[in-house]
Every structure is written in structure tokens, then in C-alpha cells.
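Note that one protein chain is taken out, while the other chains of the complex remain in position.
Chain nomenclature is as follows: A, B and C, assigned in order of appearance, with residue numbering initiated at 1 for each chain independently.
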Amino acid sequence: MAGRKLLSAQQIAEHKTPEDCWIVVDNQVWDVTDFLEEHPGGSTIIMKYAGRDATQAYSEVHPPSVLKTNLNVDKFKGILDDSTIDEEWIKPPPGQNLKVLLDNEKPPLGTLINSHDFEVVASKTASNKTWAFYSSAATDLITRDANKSCFDRIWFRPRVLRNVREVSPRTKILGGDYKLPLFVSPAAMAKLIHSDGECAIARACENKGIMQGVSNNSSYTMDELRTAAPSASFFFQLYVNRDREKSAALLRQCSANPNIKAIFVTVDAAWPGKREADERVKADESLSVPMSPSKAQNDKKGGGLGRVMASFIDPGLTWEDLKWVRQHTQKPVCLKGVMSADDAMLAMEAGLDGILLSNHGGRNLDTSPPSIITLLEIHRRCPEVFDKMEVYVDSGIRRGTDILKAVCLGATAVGMGRSMLFATNYGQEGVEHLIDIMQDELETAMRNIGITSLDQASPDFVHTADIDHLVPASRSHPYARAIAKGRAAKL
Amino acid sequence: MAGRKLLSAQQIAEHKTPEDCWIVVDNQVWDVTDFLEEHPGGSTIIMKYAGRDATQAYSEVHPPSVLKTNLNVDKFKGILDDSTIDEEWIKPPPGQNLKVLLDNEKPPLGTLINSHDFEVVASKTASNKTWAFYSSAATDLITRDANKSCFDRIWFRPRVLRNVREVSPRTKILGGDYKLPLFVSPAAMAKLIHSDGECAIARACENKGIMQGVSNNSSYTMDELRTAAPSASFFFQLYVNRDREKSAALLRQCSANPNIKAIFVTVDAAWPGKREADERVKADESLSVPMSPSKAQNDKKGGGLGRVMASFIDPGLTWEDLKWVRQHTQKPVCLKGVMSADDAMLAMEAGLDGILLSNHGGRNLDTSPPSIITLLEIHRRCPEVFDKMEVYVDSGIRRGTDILKAVCLGATAVGMGRSMLFATNYGQEGVEHLIDIMQDELETAMRNIGITSLDQASPDFVHTADIDHLVPASRSHPYARAIAKGRAAKL
Amino acid sequence: MAGRKLLSAQQIAEHKTPEDCWIVVDNQVWDVTDFLEEHPGGSTIIMKYAGRDATQAYSEVHPPSVLKTNLNVDKFKGILDDSTIDEEWIKPPPGQNLKVLLDNEKPPLGTLINSHDFEVVASKTASNKTWAFYSSAATDLITRDANKSCFDRIWFRPRVLRNVREVSPRTKILGGDYKLPLFVSPAAMAKLIHSDGECAIARACENKGIMQGVSNNSSYTMDELRTAAPSASFFFQLYVNRDREKSAALLRQCSANPNIKAIFVTVDAAWPGKREADERVKADESLSVPMSPSKAQNDKKGGGLGRVMASFIDPGLTWEDLKWVRQHTQKPVCLKGVMSADDAMLAMEAGLDGILLSNHGGRNLDTSPPSIITLLEIHRRCPEVFDKMEVYVDSGIRRGTDILKAVCLGATAVGMGRSMLFATNYGQEGVEHLIDIMQDELETAMRNIGITSLDQASPDFVHTADIDHLVPASRSHPYARAIAKGRAAKL
Partner (left out) sequence: MAGRKLLSAQQIAEHKTPEDCWIVVDNQVWDVTDFLEEHPGGSTIIMKYAGRDATQAYSEVHPPSVLKTNLNVDKFKGILDDSTIDEEWIKPPPGQNLKVLLDNEKPPLGTLINSHDFEVVASKTASNKTWAFYSSAATDLITRDANKSCFDRIWFRPRVLRNVREVSPRTKILGGDYKLPLFVSPAAMAKLIHSDGECAIARACENKGIMQGVSNNSSYTMDELRTAAPSASFFFQLYVNRDREKSAALLRQCSANPNIKAIFVTVDAAWPGKREADERVKADESLSVPMSPSKAQNDKKGGGLGRVMASFIDPGLTWEDLKWVRQHTQKPVCLKGVMSADDAMLAMEAGLDGILLSNHGGRNLDTSPPSIITLLEIHRRCPEVFDKMEVYVDSGIRRGTDILKAVCLGATAVGMGRSMLFATNYGQEGVEHLIDIMQDELETAMRNIGITSLDQASPDFVHTADIDHLVPASRSHPYARAIAKGRAAKL
């Protein structure tokens, strides 16, 4: 044992790395190298005092006896020789050099710790036009907000004392293996927020092993994305064109692209929604545009990016057209945008491979039902749907707990759209960081309800009573018959 | 093909109109005239760069390949001759000359995109007196706010994959054809906000093909309105006078006026409500009025415009009086202001032609039920009413989705009062703009729930479970009998 | 007819009183004296222009034809002689001399138009100590706020087309006749806000024909109140003293006082509640008080006025003691502070004359039930109570609609406490003004639901479904048996 051996401040100061770390407490010098990783308070705080006097910080949280109790005697190195203390040695540890961020500067990626953070940063750093287009939703934003709040009103029923050392959120989607029950929901024009746009997303998804839905209105073509991320898995979100031939051409391209695992035909946007924030930015800009006045006066709606981009979409699409789609592709065909159990049943009868319950992020029809409500409606009214096809959910997913709730209630996987666009603000690295965050939140939630793989997830882990009254119980409104009769009588 | 033909900046700059539009991207010159209308992002943004270099804006949203892919080779006009670029040519496109609006100035009509906007503008630009009279409602504003929030708590059940290319909101009201299931609810003194007052509304309704309800307290007489809008359709809202002869005279005038399609007898204002914002403005003014002190002191209520204007209305009106009304007119007679299924049944038994469910915009009795709740009460308790007469709804309509919900639940048409007054702030053009907005919102909602005409509207497209508990199920309160018995015992 | 007779501005100016009033519109001079009272817009606005030119104000709201149409030709007096107009005549009408109020000054009484206004004024003009004592309630204020919000969640079911010309809110309470089903709830120390204190209230109640409950902690004795208002009707709110003899003396005084119509024994304050706002003000003051330190340190609770004033009240009071009360008075005996149907039944069995459902304005036990919930509980569980005794309600009454709802649901009358104290801020006149306001609101509500006297009030005019779930349905909590069994098993 080191006994009363005197050590100079300078000697001690040499042991200041994670591989060789001494600290002084109450004039006693200890080698804490091996203890760094065991320290319940983490190694960071100790390393702040590596090679120096840690007495003050130590006594803030520990009783005097702790070091002696936890360290072997051979870790005691001697006594600080007070006479050797100089100004350099007693300098306070390097303080926080708080970088002052301008309001429109992006903070370091590592300081963003949840999906909301990405949204806040985008609101401050994206252009007004981009922010309006990405963040806006239909009219009074009721569906947009309910998408999230309905998840918040579902309670977990956690189970304890189950071995959750190893946890895996791996998932099978349409026969393929993915690391998470999470995909990127297709969203238009990712290039608005980062020059790499959908390519950045593709590379991130490739690295992280999740699927990417690519929008018909993507800033990059499918070929460009495949070049960017050669082993990535995509599904293609088709908006069927009024000019069918153009859609046929797209389907042919998809068929030739092995990275595309499925076609998702969009059905929740028969007509472009009224996204007022988007319309307002457009309306301002048009004031300074050298157009003929009569035209400007004609477009009294305002004219958001979302609406004008939708002009080619065919509002005449019907179930019959799906057969036409089938004729142009061998890939699995799913519907994107089912909002009722009735259409889920029709999709099942039409032999589709899957349905994505979605209200387009609340962007199209305000007071259309939150997707998680539609998921519950399917359970209540036609659970056989789950036997025949895969069911996905998007709109409102912000947390790992949201993912887990959807999966517990029968979803195969869930999609995130807006959040991924906001993460693209930081390019590929931003999207990867967001995926990591979602995975960590999901795994934490799985462990804390007591499961280790998603096939253990079941409705028994959630309690939905706070929103069950929002779930339709039958095909008809209770008063439907009365009105029909009234209408008939008057005709 | 144009090949390597060099074009000077000045040559290019000549092609800068919608009929002849070239742009430069990456030094390549393209003729985009035919593409203007097809551009998913709209023509406006392209026209900003007509005859100039659009490279920067282009690459923000498009991958390099897009132009080549979308345009025929004959649209390629040549290569920009760098040496010809001058200062004039590289000037940034005309910026937004943001006009700074004073807080009490009306913004350009085209920038108003929903009914709320009109309300906000009126709150800033109308006189205090006008704003207080129009916007105020009874005491604690509970009914006024519930009128709107009850609509918000009704969820749609949208259906997908239905052909909604052509949509029509045409409606039959009392046998007449109208372009919308929307009428202007009668409201007093439109002249307060615009010198054209009800005449502006009449001309707008005539142009847009909807019906106008004219208030007994209109700033203009029925004859003046008919002169202003000779082919318009009106209904007259009668407040029965304590002096019956004056009302009889009015009814005679109505009978002689072919534009008047119906008489609506007001029954939801037996006594003027306490609209405190209105009372407060009045009370301030009276301070400076040279009246005898004893009189001023007697009117301790404050004394709003709404209350003093109601002084002639007969609070003694009963069902018997409706027979008297019938004797003075051959036109259809409806009730305006039914707030319970019980009175809907009485109206049906009295052989009336229609009822307007209304709580006077929450202006008369606070915590009287929202009209949409009364509509549901009729379904629950006496659906036969719908067989025998038309049912209209006002109070709380702010969105096209609100109109659609009411129609789905059996309303023939709905009325908007306050919003129309606020739109009158801009005269006839303002009212037309609001009607256009409502029509656009309604058609968008129809398409997005999957219907193309209003006879397809049915309760099956809505889910009302979040407000169903507010709907009375029977004539009596569950405890009514207990109290009646108690009262009897004590007498 | 006056034809083209020219009148000078000075001639016209002489006709400027309500008894003789001319105005000029578009240079025509009209005698509007008889029309003043008929004017739908009230006489005030016309009188502003008496003897002067009203053209501008007139044309803001009226079409040109109105005067001619409404007035007899003999009211036309001639044409304004333009040449006679002088500076004096064209001066604008006297403007509003807006008096700037300091924040702690009381605005003129006439500008207060509801009970909330009195509260706002008191919050600004009463001393901190008075405001804290009057306004405070127990701990987290949940019951205080629910008292009001439960009334707001009860909806009316108004009926229309009933003759409501004459309305009367007269009421019988314990055999006496009162002009309103409203009494002043007993509240302590009214002198804090006005030197006349309870005497001001007594005189106001005497004038307005309503009953006053006098607190055991009144600033004035019963004898003083009787002197102030010799024909007033009181009930005395007894806090039974730990020293019974003192209470007996009070009861003897009451027996000798013919103005006292009943004794209300307080039972909702077994122990003083924790009113934190009140405690905080006290705690601050005590810092500067020359008391022995040991004593100050002992009173760690803070020490509000409400708590220290309650020190004499006996927490040992039981149903047995009510017999003792009966022995000391021949007057009717009621309980003040019943909060459950169970105790309502016990009161009935004890032969009491009435019960006042009250939670002491939320001042004693937070999350004790709102009184209107207790009223509903009695209906649900023991409606026979209404056959045997009168039931009153206080706590949360702020509007005439609240009064009407309570009466519809079986209350004989309701009390207002805090609001009356706040009105006492203006002395007798303030209390009278508040009573007038409440009567006006009550009569307006009665008319607008379609009744003319309170014996027509019944539960059928209200819908309570939004709060019915808060009403206990049985004596026991559903889980009571399970716990009792568990407890027994462990003992």
C-alpha cells in the first residue's frame, strides 16, 4: 500500500487520460482508471478531474467513505504534497464554452434528442416556403393534432420481472426483413430542405436497415435513389395520373427496379386538401409576380404548393382501376390512405397485399379520423382483415411508444413522414440520428412493458378505453335509417 | 435541334411573357411556354424567371435530369453566351413589395382565405360599436363557442376510390334550385359595416345562386333589395310586432314581392339576450349623452344595441299566432329558432313548411343547446319530422366541413350569419369571395369523403359518438318525476 | 305641411330636449319627439343630435327613405337655412369624456353589469388582506372552480312560442314570500370591504325583498342589523361554540328577534379549511409583529384570518346536538353544508326544516363535491327528501341561468356569498345593483326557456348528461366491500 508517499501535483497531473486516471480527494490520491466504467455517475464527470483535485465535486454527492469502500487498497497511490500545488493545477476544469446559436442556425446534431427537436429546428432554419409546405395541414388542424393526442391517450399495461436483457425490434414486411417496424412514409420534395433530398434518406435507410417509401413527387427519380443507395429497399407511392399512360410508364420503371418491393397506390388524396399555411405563403409571393392581373384574380384560393402539385392526380380513381395497376406490375400492391374499416374490407376482398391506414398526416380532410382509431375500428368490425393482409399505420407517430402501441394493436409497421423530412435538414446523418432515436425509444418501451421481441406485442399491453368511444361500432350511423327514410319520403 | 447555338442574354430576355417564355438552366436555354400550365409547381414560379437564369431556383427542387426528361428536344433553344450577360440581366427577380398594413386597414380581399379571416379583419377595421353588436353573444359565451366546437367533435368516415371528378353541391330548398345548401342567415343592420349593407349581400347571392334571409331589422327595405338584385331569392325573417298591424303590413308587402320565397317567423328571441360586449360599448357612450339623469340612472343594464332594437318584438307570441301569420301570406312559413325536438314535433303538427334550428348564434340564452345537437335530438326522438318538413341549421357554421356534416345529418341547408356580415366589410365582392370559399371547402370535403352530390350525403359518413351524450334521449329529464312529486307534496 | 319653410340653425337648436326634439337630416327638419321612444335604436342616439344636424349618423344605419316612411307628414317642420349655420351649431356632439381610472379606483357602479365585474373591481380595490380572505378557497381550488363549471355544463332545453310577456320569479321560502329565489349566503366580516358591512346588505335586501343569511361572524350584531333594516328577513347562521352556553345565548337572542326566520346550523366546517391565499397574507404580516419568537415559530401553518376566526367552533358537533338546538329556539332549523344524499336523508329523518347544500364555496375541503352534483345525487338516490323539506343550494352561483338551473332541479332558492361581499364594496347601492342584475338575468332566462313563474320550472328544461357521471348512484363505492373484507382479514 502506498501509505504516506507524497506525490507532487505535477506527478498527479500526468495521469489524466481514460487509460490512466488519478484523482485527489481529501488530499488522498487514487487511481480510478478501472473504476471509470463502473462509476454509477458515469466516467465523464470523473474525467473532468483527471489528474487533479476532485474533492469538492466528490463531496457534493458522496459520503467520505465511498472511495475506500469501492476501491481496492492498491488503488491508493499516496498523499498530495500541498507545497507543490501551483496555479496551473488548481485552475477550474474547462468550463462549458456555450456556443451562442443564432435563431436560424442549426444546433449540433448531437443535441437533438427526439423527433420534436427536429421539428423545432426546421421551423427556425428552413425557408418559410419549405416550412409551410412540410408542416401545414388541412384547415383547422384538428386531425393533425388528434393524430398525436390519440396515441397519448392510450395507456400501457406494463408487466414486470421479465428477462429483458436482449431485445430485438426486427420485423418482417411483405416477406422482407427489416431492423425496425418503422419505414419512411413517402413525402414530396425532400430537396426543399437539403440538396441531397431523398438520396440522403435512402442512404440512411440503407445503413439502418429500414424501408423507405418514395413519393411520386420525390425530388429525385427512383433511378437516382437506387444509385445513391444500391442495396436499399423501397416502396413506390403512386399517385395515379389523369393521363394513365404516364402512370403506366412509372409502373414499368418500378417493375424493372429490384429495390422496389411494393407499389402503394395513394387513395387519401382524391382532391388536394386546403392547407392554409401553405396557401398563405404562396399568396404573398404572387403579389410580386409579373402575371396578368386577370389570372391572379382568378386564383382566389391562395394557391399552396401542395395544391398546385396535385393537379395531375386523377380524382376519378376507383376500385376498378386497381386491376389496371395489377396488370402493370408483378410487385405487391397496397393501398395508402384507408380511413375506414369498410374500405379495409373492400381492400381485403380486392386481394391487395396491404393497407396503410393514413389520413395524409391530417393534410387532406380535417376531422378525418386518426389512423389509430381506424386500426381499432378494424379490430372491432372486421378483425379477419389481419388474417389476410398486412396493416400499416402512419400519421401522428412521434415516439417509440407510439410505434409500440400501433404494433401491439396489430400493425405490421408504422411510417413517419414529416419527422423524416425535418431530419433531412441535417442530410443523411440527420435521418440516421432520428432512426437511432426511434429505435432506442422503441427498445426502451419494449423492455419496460416486459417484452423482448415484437411477436410478443399484443393488445393486452395497452388500454384504449379513453378513446374507444371514438371508434365506430357498425357500418351505419345510428340515425342513418331515419334520414334515408325522410329523404325518400320527400322525393 | 438547337445544338450549340449561342444566344445572347438580351435575345433570351425578349421571351418573358406567358405566351412566349424561355428560361436558362445550367446555361441551357429552354422554351417552357407549353410547359407552364403542366408544371406541378405552378406557372407562377417559372414566370418569375421568364427570360432569365433560373438555375438556382430550379436546382433547389429538381434533380438535373428533369427538364430533359419532360421537354421535347425542340424546346431546347441553345446555349447562353456568357459574354453577353450584363447587370440588368442578372438583377434578382422583382422581390415581394410587402405592403405594410396599418392595423386598422383592410388587407387585399384575395389574401383572405377562410371565414375566420373575415372575422379577424372586421375585429380590427369595423367601429367598436359595430364589432360589439355583430360579434357579441349572451353572457359567458358558452353556447357561442359550443356551436363551433360541437361541429369540430364530429368525425368524418371518408370512403376512398370513388370517382369524384365531377362534384355538385346543388340543392333544392322549398322547391327552388340553389347552387349551394347554404343561405345567408338573416342578421340586422348590415349597413353598419358597409354603406351597401344588405344590398351588397343581395347582389352577391344573386350572382352566386344562393338564398338570402332578410332580417326584419335590415338596414334596407325589401323593395330596395329587390331593386338591387332583381332576380335574387329571399326569405323574410319576421319578428312579430307587439302591434300586430305593423307585422300584417310587412306580410302584405312580402306577399306582393315575388322574390320572397318564404316567411321565417323568429321564435328564439322571446326576450333579448344579454350580450355584454354590446352592452358595454353602449354604456360608455351614454355617459356623454344630454339626457335627464333619472332616466340614465334607470337603465342600469347598460343598454346594448341588440336589446334596444328588440323592444318592439312581442314576447307574447304563441303557436296560436302562427295561424294569424298563415292568414296574411300564401308563402311557405317556417320557424326560425327551434331548439328542441319537442318544438320540432309541434311545428310538424302545426303544418309548417320548415324549421331553422338556431340558437341565434348563441346571442340570446347562454347554455342553450348547439343546433347540431338539436338536429341529433330530432333523429333520436322524432325522425318522422324529416319526412314532413325541411330542417335547416345555423349557428356555428364556419367551414365547408360544417356544412357537409349538417347535410349528412339530414339538414336541407345551413345558414351563416355573422360571417356574412363580416364579409360585407368588403361589399358585394367580399360576400362573393366568402361564398366561393365556402363552396370550394364544401366540394373539397365532398370529394374527400367520396361523394359527388348531396343526395349521397348520409349519416354513414360521420361519427358523432364524441357528442352523443349531449343529446337528450327523451322528453323528460330522468329526475323530472321525482321533483314534480316533491313539489306536489309541498303544495 | 311645412313645405319649403326655411328654419334657421338657431331656431332649430331650441328644440333640443326629450320633450321637444327636432333633428336635421339632409337639410330637412323633423320633429322626432314622439318617435324617440319608438326608435328601434333607442332614444339616446337621437338625443345626441337634438336640435342639430344628424345626417351623418343617420345615413350610417338607415336608407334615405326611413324617416319619410315612419313619420307623419306633420312632423316635417321645414328646410334648414344654410346661411344661418354658425360655428356653435356645427360643433360635434359632446364626446365621451373618458375618465381615466387608476387601477385601484372603483369605476362607476352603473358600468358594472354582472357579478364577475364586482369580483374584478374588488380584486383591484379591496385591501390585500380583505381580498385574500374573501376570495381564497381550499388548497388547489378544484372545488371552487368546479362549483361554477358544473353549472356551465348543464344545458337548457328551451321551449318556444309561449306567452312570456309577464314573468315573475317570486318564491316562498319557509312560508315567507320573497321576490326572488335568491338569498345572501352568510359570510363573515363584511365590514372589511365597506364600513356599513352587513348593514348595507340588510338595507339592500329589505328594499329588494330577498332574504339575508347573517353569519355568526358578522361584523354587526343581529340587533344592529334589525335597527338598520327594520322590516328585513334574516336567517341566522350558527357556528356552534365549544362553549355551548355562548351559543345558547345567541339562540335566545334570535328567538327574541322577529326578523329572524330560521336558524341555519353550519355543518360543512367541522375543521377550518386550508385557504392558502389567506394563509400567505397573514404569514407576511406576522413578520413585523412584536410577538415572542417562540410563538411565531410554532405557528408554521401560516395562519389565515379564516382559520383563526374558526377557533371557537366545536368540531365535536353531532346529530344529537341538533336536539339541543331545537330546545333553544322555536324557529325553523336548517342545516347549512350538506354534501351528500346520505346526510340529506339523515336531516330528513331528524325532522329538520331545510338543508342548504353547500361546500362553503370550496373553502373547506378541496375536491368536496359541487353542490349541484349533490342536488342531483338527492334526486337519484332519495327524491323523497324534496317532499319533506326545502332544499337550498349555494357555492358557484354567478348568473341568473345558474339560479334557474338549480330551481329547475328542485332547489327552493339559492344563495350567493362572495359576490354579495364584492358588491358591498359599493355599499347598499352596490348590493341592490347586483340583486337587480341577478333578477334581470333570471327573468331573461325564464322567458327564453318559455316559463313565466317558477312553479313551471322543472328538470325537463335542463339536460345534465355532461355531468351525470359525477353523481354517485348508491351509498357505497363499488369496491367498498372488497376493501372492507381485506381490512377484516388482516386484523
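The rule is short, and it goes like this: a contact is a pair of C-beta atoms (placed from the backbone, for glycine too) under 8 Å apart; a residue touches a chain by one contact, two chains touch by 3 or more.
Just so it is clear, the structure is predicted and the values come from calculations on it, not from any experiment.
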Note: the excluded chain touches shown chains A, C
Full-complex touch with the removed chain, picking from A:55, A:84, A:114 or A:221, is A:114
The one residue from C:305, C:333, C:378 or C:457 touching the chain left out of view is C:305
Considering the complete complex, of C:39, C:116, C:172 or C:191, the missing chain is touched by C:191
Touch rule applied to subunit C and the missing chain gives residues 139-140, 142, 189, 191-192, 195, 217, 219-221, 224, 267-268, 270-274, 276, 279-280, 283-292, 295-297, 300-303, 305, 308-309, 311-312, 314-319, 321-322, 335, 337-340, 342-343, 346, 364-369, 373, 469-472, 475-480, 482-487, 489-490
Residue list for subunit A contacting the dropped chain reads 16, 18, 38, 40-44, 47-48, 50, 59-63, 65, 69, 93-98, 110-111, 113-114, 152, 154-165, 376, 379-380, 383-388, 399, 401, 409-410, 433, 436-437, 440-441, 443-445, 447-450, 455, 458-460, 462-466
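Criterion: only the chains that are shown with their structure count from here on.
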Of all chains shown, the one whose Cα mean is least distant from the combined Cα mean is B
Averaging C-alpha coordinates per chain, one finds the centres of subunit B and subunit C separated by a number of Å equal to 38
Separation of the C-alpha centres, subunit A versus subunit C, in whole Å, is 54
Multi-chain touching residues of subunit A, meaning two or more other chains, are none
